[in-house]
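The complex is shown incomplete by one protein chain, all other protein chains being positioned as in the whole.
Up next is chain A:
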Amino acid sequence: MASSTIAASSISFTSLTLNNKGLAKNSVSLSINGKSFPSLRLQAASRRFRVSCAAKPETVDKVCEIVRKQLAIQPDVAVTGDSKFAALGADSLDTVEIVMGLEEEFGISVEEESAQTIATVQDAADLIENLVEKKGSA
């Protein structure tokens, strides 16, 4: 799900830990939210890098909140980035209501093609940040 393209930009370290113990000089192993990725080569020329994937935790939290409300999820059931809408009991009517709720909350417009690809909370959060970014740079 998270792509591991490395481009030059700044990076937030809150959700990443770098661990280059015992690895080749120019490679690091990235651990994002507890998942580790195979080691990647860093461009020697540039030490700055950005991993363009996971949405901000705040976005994920906001999506979780909207999903909880829409599906009337019991407090003891966990809703996280990995949670699949279908597994939480969302039917098609719930899903379009969730998309509508996200559009209203974030001031974005989600096309049907994109809406169809959202399966998890993380998917929704990533899509939102993508659209918000596009909107900002328009």
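Convention: contacts are C-beta pairs under 8 Å (C-beta built on N, C-alpha and C of every residue); 3 or more make two chains touch, one makes a residue touch a chain; residues count from 1.
The rule we apply is simple: contacts and distances are computed from a predicted model.
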item	value
Omitted chain (choose from "holo-[acyl-carrier-protein] synthase", "Tubulin epsilon and delta complex 2", "CST complex subunit CTC1" or "IBH1-like N-terminal domain-containing protein") - UniProt protein name	"holo-[acyl-carrier-protein] synthase"
Touching residues on chain A - with respect to the absent chain	69-70, 74, 77, 83-84, 86-89, 91-93, 96-97, 100-101, 103, 111-113, 115-116
